[in-house]
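With one protein chain withheld, the remaining protein chains of the complex are depicted in position.
What follows is chain A.
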Amino acid sequence: MKRIALILSLMMALAASFGCAKKTGAGYDDGLTPEMRAAIEQITDARVYFAFNKFDIKPEYKDLLKNKAELIKKYNSIRVGIEGNCDERGTQEYNLALGERRARAAYEYLVTLGVSPGQLEMISYGKENPVAQGSGESVWSKNRRDDFRVVAH
């Protein structure tokens, strides 16, 4: 019985370690080439920000998305999760819908630029996952955003 428990816990630890390496990309000994790691960083580092209650991509973020599109196309083993977020002012249910529209706006732009839909996924966190705490436009503007996360490579 003890042996089975030991084997099971070892298997779980092994599975967990594989999962971490796959999800987080840079920073782990995960077999990535330096070029690919740099590409993942570029894809995930820069965010797209939105105006209040809007989900259209502002012109200043189009080049940034073009750059992401090129990298995602180049590394076609990569899968990118686009996470739509809102500031604290709207209500939770409506913000979940608005966050989805924001994620979808980036998704559609990337697909227009030739990225395979199979390399993209979306989720909305509404206002549940802020990066900046507090109130005021300087905080709110940071939270009205799309985050990009490499979920598989």
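In this section, a residue touches a chain if its C-beta (ideal position, glycine included) is under 8 Å from a C-beta of that chain, and two chains touch if they have at least 3 such contacts; residues count from 1.
Here is the rule we go by: contacts and distances are computed from a predicted model.
Visitor: Refer to UniProt and select, among "Carbohydrate ABC transporter membrane protein 2, CUT1 family", "NADH-quinone oxidoreductase subunit N", "Tol-Pal system periplasmic component TolB" or "Curved DNA-binding protein", the name of the complex member that is left out.
Guide: The correct option from "Carbohydrate ABC transporter membrane protein 2, CUT1 family", "NADH-quinone oxidoreductase subunit N", "Tol-Pal system periplasmic component TolB" or "Curved DNA-binding protein" is "Tol-Pal system periplasmic component TolB", the UniProt name of the unshown chain.
Visitor: Per the definition of touch given earlier, which of A:Asp63, A:Glu93 or A:Glu137 contacts the omitted chain?
Guide: A:Glu93
Visitor: Please identify which residue in A:Arg47, A:Lys73 or A:Arg101 touches the non-displayed chain.
Guide: Hidden-chain contact among the options goes to A:Arg101.
Visitor: Taking the entire complex into account, which one of A:Ala46, A:Leu64 or A:Met122 touches the absent chain?
Guide: A:Met122
Visitor: What is the set of chain A residues that contact the non-displayed chain in the whole complex?
Guide: Those residues of chain A that touch the unshown chain are 53, 89-94, 96-98, 100-101, 103-104, 122-125, 128-130.
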